[in-house]
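Every protein chain except one is present and positioned as in the full complex.
Just so it is clear, A, B and C label the chains in written order, and each chain counts residues from 1 on its own.
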Amino acid sequence: MASLGIALERVAPGEVDLTLPFRADLTQQHGFLHAGVVTAAMDSACGYAALSLMEPEAADLSVEFKVQLLAPACGAWFRAAGRVVRSGRTLTVVAGELRAFSGEEPAGDGDLVALLAGTMMSVRDRPSLRD
Amino acid sequence: MASLGIALERVAPGEVDLTLPFRADLTQQHGFLHAGVVTAAMDSACGYAALSLMEPEAADLSVEFKVQLLAPACGAWFRAAGRVVRSGRTLTVVAGELRAFSGEEPAGDGDLVALLAGTMMSVRDRPSLRD
Amino acid sequence: MASLGIALERVAPGEVDLTLPFRADLTQQHGFLHAGVVTAAMDSACGYAALSLMEPEAADLSVEFKVQLLAPACGAWFRAAGRVVRSGRTLTVVAGELRAFSGEEPAGDGDLVALLAGTMMSVRDRPSLRD
Partner (left out) sequence: MASLGIALERVAPGEVDLTLPFRADLTQQHGFLHAGVVTAAMDSACGYAALSLMEPEAADLSVEFKVQLLAPACGAWFRAAGRVVRSGRTLTVVAGELRAFSGEEPAGDGDLVALLAGTMMSVRDRPSLRD
């Protein structure tokens, strides 16, 4: 997270927004933010969103996610939003999106870049995995 | 790719293997390689595998992928393998996997860490996207 | 569609709602509607939603979809909603959901049973695939 410049913007129960600056050194060959960075930002937002609803002693691990890349990730900065769709005892279903912003005010809603649909698992009985 | 230390190990028509060292600065909070890095390595291997079957003037973009995280990404180094399952005129279906290796010889098959199932799109008519 | 009792409830540009009655002969071993039926309903709703934005001579084919089963599909009837998230020249990104209703008035929003995130391809040059 720190190495990507990701910052926490907003936390609410089951909802987390992260921001991410554009960085030329994190692009793929076409100058867009690499799919791995896009994924990392959305997965992190969703992981924190899931964690915000879990018991204090629990940790969460990503079981699987699907990422849909709708538009090239180009912009001055990005917002990754994670949201809990269904919170269960063991599994949490999450949805994420990444939006691009030009850097000019007013920011508006940005442009939808990518979607994530995933499953997180709550892990309780491994002390070494406590967040 | 370079910033992750990813290196090309093997290229065959429709098949590409990349290697990736463990790096402590690319881990998530539990000391495993971050899901974004795991994804980037598999997506890159699949992208090169798709490109190996495309016409010279084409570029390929990831449309979507699903990643399944089967085991913590811990090890001395990792191999990301990408393979073309079906190559079409517009879309290429790809499969990827990441395996972890302890660093001791003989390497063997390693431990399966993650799977990727994805769709790539061949883009022909945008000169700025030529790989 | 007809063999599942699926009926068209609402069509708007890029949005289609279908309804589906509960049928005991379409359940899996636990008495819930089978995942294949849940998928068929959401895929059909998304397919029609995609078609509603395509040129008259185009047909649409499902390229891939992910289905998340959030709750058992039990109820008196179900609504499958399909929505176009991004409509491109070749590919259309769609999102679907299935909700269960008890059959008592007022219907309300129902209970979320399943989500679909998928990709449709517009096919223009195959006369035999014209919808």
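Here are some notes:
The rule is simple: contacts are C-beta pairs under 8 Å (C-beta built on N, C-alpha and C of every residue); 3 or more make two chains touch, one makes a residue touch a chain.
The shown structure was predicted, so the numbers you read here are calculated from the model rather than taken from an experiment.
When the omitted chain is restored, the residue from C:26, C:54, C:85 or C:113 that touches it is C:26. Mapped onto chain B, the interface with the missing chain covers residues 66, 68, 70-71, 85-86, 93, 112, 115, 117, 119. Although one chain is not displayed, chain C still touches it through residues 3-4, 25-26, 29-30, 34-37, 39-41, 43-44, 59, 61-69, 128-129, 131. Interface with the hidden chain, as seen from chain A, comprises residues 63-64, 66, 90-91, 119, 121.
One rule holds for everything that comes next: only the chains that are shown with their structure count from here on.
Seen from the C-alpha centroid of chain C, the farthest chain centroid is that of B. Centre to centre, using the average C-alpha position, chain B and chain C are separated by 32 Å. With centres set at the average Cα position, the gap from chain A to chain B is 20 Å.
Note on chain placement: the centre of chain A and the centre of chain C lie 27 Å apart, centres being C-alpha means. Across the assembly, chain C contributes residues 66, 119 that each touch 2 or more other chains.
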